[in-house]
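Only one protein chain is missing from this complex, and each of the others stays in its spot.
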Amino acid sequence: MKLLVINPNISDEVTALIEAEARRSAAPGTELLIRTAGRGVEYIETRLESLIAAGAVAEIIAEHHGEVDGIVVAAFGDPGLPALKELADVPVLGITEAALCAAALQGRQFSIIAISDRITAWYRDCVEHFGFSSRLASIRSINQALRGIGTVQQDFKATLLELARTAVDQDGADAVILAGAPLAGLARELKDQIPVPVVDGIGAGIRLAEAVVGLDGGSHRVGSFAAPPAKRRAGLSPALEGCLDGLQDAAHRTGPAALAAGGAR
Amino acid sequence: MKLLVINPNISDEVTALIEAEARRSAAPGTELLIRTAGRGVEYIETRLESLIAAGAVAEIIAEHHGEVDGIVVAAFGDPGLPALKELADVPVLGITEAALCAAALQGRQFSIIAISDRITAWYRDCVEHFGFSSRLASIRSINQALRGIGTVQQDFKATLLELARTAVDQDGADAVILAGAPLAGLARELKDQIPVPVVDGIGAGIRLAEAVVGLDGGSHRVGSFAAPPAKRRAGLSPALEGCLDGLQDAAHRTGPAALAAGGAR
Amino acid sequence: MKLLVINPNISDEVTALIEAEARRSAAPGTELLIRTAGRGVEYIETRLESLIAAGAVAEIIAEHHGEVDGIVVAAFGDPGLPALKELADVPVLGITEAALCAAALQGRQFSIIAISDRITAWYRDCVEHFGFSSRLASIRSINQALRGIGTVQQDFKATLLELARTAVDQDGADAVILAGAPLAGLARELKDQIPVPVVDGIGAGIRLAEAVVGLDGGSHRVGSFAAPPAKRRAGLSPALEGCLDGLQDAAHRTGPAALAAGGAR
Amino acid sequence: MKLLVINPNISDEVTALIEAEARRSAAPGTELLIRTAGRGVEYIETRLESLIAAGAVAEIIAEHHGEVDGIVVAAFGDPGLPALKELADVPVLGITEAALCAAALQGRQFSIIAISDRITAWYRDCVEHFGFSSRLASIRSINQALRGIGTVQQDFKATLLELARTAVDQDGADAVILAGAPLAGLARELKDQIPVPVVDGIGAGIRLAEAVVGLDGGSHRVGSFAAPPAKRRAGLSPALEGCLDGLQDAAHRTGPAALAAGGAR
Amino acid sequence: MKLLVINPNISDEVTALIEAEARRSAAPGTELLIRTAGRGVEYIETRLESLIAAGAVAEIIAEHHGEVDGIVVAAFGDPGLPALKELADVPVLGITEAALCAAALQGRQFSIIAISDRITAWYRDCVEHFGFSSRLASIRSINQALRGIGTVQQDFKATLLELARTAVDQDGADAVILAGAPLAGLARELKDQIPVPVVDGIGAGIRLAEAVVGLDGGSHRVGSFAAPPAKRRAGLSPALEGCLDGLQDAAHRTGPAALAAGGAR
Partner (left out) sequence: MKLLVINPNISDEVTALIEAEARRSAAPGTELLIRTAGRGVEYIETRLESLIAAGAVAEIIAEHHGEVDGIVVAAFGDPGLPALKELADVPVLGITEAALCAAALQGRQFSIIAISDRITAWYRDCVEHFGFSSRLASIRSINQALRGIGTVQQDFKATLLELARTAVDQDGADAVILAGAPLAGLARELKDQIPVPVVDGIGAGIRLAEAVVGLDGGSHRVGSFAAPPAKRRAGLSPALEGCLDGLQDAAHRTGPAALAAGGAR
């Protein structure tokens, strides 16, 4: 199984953190292709930054059309999701949705620990969009300026631990998500000091992607995540043009009409 | 008052429909600047197409930074909203959110009449995101291939009328939204034949933008719609770079610290 | 355009505040007819007081049947809404629903600043009824006895500002509504000191009423806001009798049967 | 125990049906005082008619201030509720809320069978307001003109039975509410032919009122259902004036201040 | 009327408290059969303990099949509900659902006062399952070790009173539920010191069971609470086997087929 793991942030330091945890988490047979967004911001904290990142992630998905078995969008907040699920005929998972599932499977209420106050509104939107507002115990966040995005997890380790414990003690969290690619790998370090299951976003993204790809349940040939209908387009990158052409051709071959005529996937 | 009205679709025919209804709807003192997306698809039906359009709309907003008093994103489904509200220090409204408000102020339950089956999932997401799932009576849509996007409203007038009436009779709609820029202006034509208030998306967008701009309640200097925090960026267009720099400079001058020090907007 | 603006409270001082802000907010071509409730209480704080006021508002609407293009019920909490929408064939808006729309179009989460603790339960019902519970950041209120309803906004200006700022800082409000007719006009004064958009209930009521009336999308000839069916009545005021007769006659002429027979509005 | 049972409709025929079922349902020791609205309409189908009725019900409650141990508002849709709970220091129950509880205690999903299509929107509002939208299987209604409100249950017995059975078979109702005072007593007649528990609104209203009154848990001395605060009033009926005075005097004697000083109820 | 009242806890002291309050609450004509769980824990605080108790309660219900007119499961949290409603052809009520109804009929928002922190998550599940999350003001609980389950209400009377008052003052509770069988009877003692209606779980359970049994609306012959379909079973107790056989025989005689053939209950 080959997974494309995309850092929607432009920071190579964060990519390195993602890669390290992804490799620790992946099953023996899983091959990882790690990519960094070609444009955007150092780290995403707002809805607009997420929108900008989504465009960059779309390009990378398009460039690798047909090359991989699954795709992980490796920024908490899931830039471009669920829209980007239309851009591939393989599963595309965000690490937020993966982490939310991992937490929900281990508890009733869960909390999210985040790297900045500003980031929390966007995270809250994601949880609500996923349908889990009633299961969110709290989002707690660092409210100090960061020294550098690559060192957040070390610079604020004590703060993050304290936030996690407070989420458990005061907010009733049955599980805690250490959110955001910059925190990749920290869960391994802190889990013995946090008295409920701790979820690492990257770890959850990789493992749940492996699970969903492994289920091999078929792709979206109709419905709201099938390839967009063919129509006049303008101004898109060659990669995106090529990917959309490829998806629309496949849809033509395997879609409802073909299905009715006895065609298979 | 000067409003920037953006067609997120690349179709000039649709822009013409938008412009005609926008001019009919605007108050005497309102100046309109109408723009068409520089890249994207002929008409948006899916979450991915909406995401692509959002990027194009962002460029146009950035290009006109500081020039207008309000912005209307003129495709039903509100591509890029609410993220794009961060990209301007003036109100940015989508025609969906405007139409939902106009409908909600005139009825308890409302229905949306849409130009294609595929488009409905995306619309449903928008309604849910806005918080109005419990007020949505139904989304009803044309389930035939379109002849051309600029003539949908004339080609399918009888079908659209029938869908609207069915929404009233069978789904209990107290108001009906004729959704999508390609239907701009049709409400004027059909309203006498539909026995509940009919909402035109473009008309609602223009009029509610005028109302909100007119309220003049101040901009987002803090919170989740304030300008994104300054940080390293890469690969963005000059327009976007300039706009973000401008917003962040203003935030520096008028934000919380300035506010505490007695600064004003 | 002619709007009937009704103060559901019996206080002339509050009517004066409403009138001043309504005139400041109205478009050049808008004519305003301002009326005060003929019976009820000095200012409404509870569900029962709102119910009593609703009856008084109904009388005023009935008295002006056929004279105006739109109606604004100018007490936060929207006494009698949505029921009173049945009593006119023109749009009837409450200032709460208008303010909620204005806030929702400018932010994701919003807070309401209220003049007394007792009033908050009723306001919360309104927000929930409108469908926006998930978007309400908080309701914050003055918890001191009022000196006089006409001077609340001046007597408690510093408190109200503090409540608004706290809603932004601690509750995550992206927009703030200064609720209640007694606060009419205060938003203009405080907006530079509150770092997110501020909504004045009266201003929102007038401007959104202008927008909805301007849309001119037709009236309720069927459905749950059409005129009540004709049936035996007793004990109603002549005004109410006359208004209901008028509405039912019109419904007979333009309703479903007439519509089917080719009749128009 | 003495219960005041109020028919918010002006129809004496409906009062007779209410009285008959109320007497059959009441416990041996329960004394019933039955009253009919002094103004309003023959039978309530709309939000506006309910608002008008609410005023009439308020007068009757006020007239009997201090005379009874509990009050039942005997029209489905609960005119004036929950506001009217402020107007008495004894429990005030609507038959809708009582029937919803009776149904919810006997099933997961329930349906409501109603006498007209027009009435359903108002009923739906009530269910939503109570918090039971997720438990409502359906509202099914007679869609023919009624011959007379006093004979609906006999004129449409077969139709009502069919609607109830369809709600069970097709909508998954675990319990069925025969809604509306005009159907009072019909549940006894049809229950053997409907294969899930059937709830009579009047029966539920009487029995749950007896239960709640019997619990004798104390009245609202603070909070959103306490007597409205004393303030200037105008134009109210002597009964309402007297009742409000009485409630406010009692609040003064037993409220928070008195409580702190050691006062008891 | 004969009610079976089951203590799902194994503690005889708690059974004594239940019995005392049940006898005080029951109507003159109500006969009570009080039983204690044959296996389980001293007092239930967790979802697992509730599940274990549910099995024990099922046995007792089965043993008394056909002997009673209604059943009250007398532990807050409603162990085994709603599943156990399938195990009898008479109403089966939990004291939580009964107390929630009693509170909802007396207020808009209510709070629950609980005997331990651990117990609150389970209670919250129950409220959510019933559909009343939006009406729950708070759950407040004793966070100290208990001296003995039979003396909690006396050992912590001051604490419980303080929690109830705080729920009213700070959380906006319009009614307060003193939750849990170990608190049975305490509401009578504290109600004069709590300024909103107080609900005793046992009192509510008995009185609402009397009300629902009294309604006599018929049993579940089809639908999701009818007797489980006959099929191969293994390892069940003789009581459970006998009860299921009895229910399935009755279903065969009175179910849909019999109904269609003219059979009656």
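Each chain gets a letter, A, B, C, D and E, in the order it is written, and its residues are counted from 1.
The rule is short, and it goes like this: a contact is a pair of C-beta atoms (placed from the backbone, for glycine too) under 8 Å apart; a residue touches a chain by one contact, two chains touch by 3 or more.
A quick note: this is a predicted structure, and the numbers were derived from the prediction, not measured.
A.B. asks: Which displayed chains make contact with the chain that has been left out?
C.D. replies: Per the touch rule above, the missing chain touches A, B, D, E.
A.B. asks: Quick one: say which of A:Val57, A:Ala74 or A:Leu208 touches the chain that got left out.
C.D. replies: Touching the chain that is not displayed is residue A:Leu208.
A.B. asks: Just name the one of A:Pro8, A:Gly77 or A:Pro91 that touches the chain not displayed here.
C.D. replies: A:Pro91
A.B. asks: Could you tell me which of B:Glu19, B:Glu49 or B:Asp125 touches the chain that is not displayed?
C.D. replies: Only one of B:Glu19, B:Glu49 or B:Asp125 touches the chain omitted from view, namely B:Asp125.
A.B. asks: Write the list of subunit E residues that the hidden chain touches.
C.D. replies: 10-11, 38-43, 45-52, 54-56, 58, 80, 82-84, 86-87, 118, 121-122, 125, 129, 223-224, 228-229, 231-236, 240
A.B. asks: What does the interface between subunit D and the hidden chain look like in terms of residue numbers?
C.D. replies: These residues touch the chain not displayed: 108-109, 134, 172, 174.
A.B. asks: Can you list, in ascending order, the subunit A residues touching the missing chain?
C.D. replies: These residues touch the chain not displayed: 25, 27-28, 82, 85, 91, 93, 97-98, 101-102, 104-109, 130-135, 168-169, 172-175, 187, 191-200, 203-204, 207-208, 210-212, 214-226, 255-256, 259, 264-265.
Keep in mind that, in the parts below, only the chains that are shown with their structure count from here on.
A.B. asks: Any idea which chain sits dead centre by C-alpha averages?
C.D. replies: C
A.B. asks: Find the chain most remote from subunit E, comparing centres computed as mean CA coordinates.
C.D. replies: Here the answer is chain B, farthest from subunit E.
A.B. asks: With centres defined by CA atoms only, which chain is the most remote from subunit D?
C.D. replies: Relative to subunit D, the chain with the farthest C-alpha centre is A.
A.B. asks: What whole-Å value do you get for the distance between subunit B and subunit E if each is reduced to the mean of its CA atoms?
C.D. replies: 51
A.B. asks: How many Å are there between the centre of subunit D and the centre of subunit E, using C-alpha atoms for each centre?
C.D. replies: Chain centres of subunit D and subunit E, defined by C-alpha means, are spaced 25 Å apart.
A.B. asks: Measuring centre to centre with CA averages, how many angstrom lie between subunit C and subunit D?
C.D. replies: 28
A.B. asks: Can you list the subunit D residues in contact with two or more other chains?
C.D. replies: In subunit D, residues 82, 121, 125, 133, 223-224 touch at least two other chains, as defined above.
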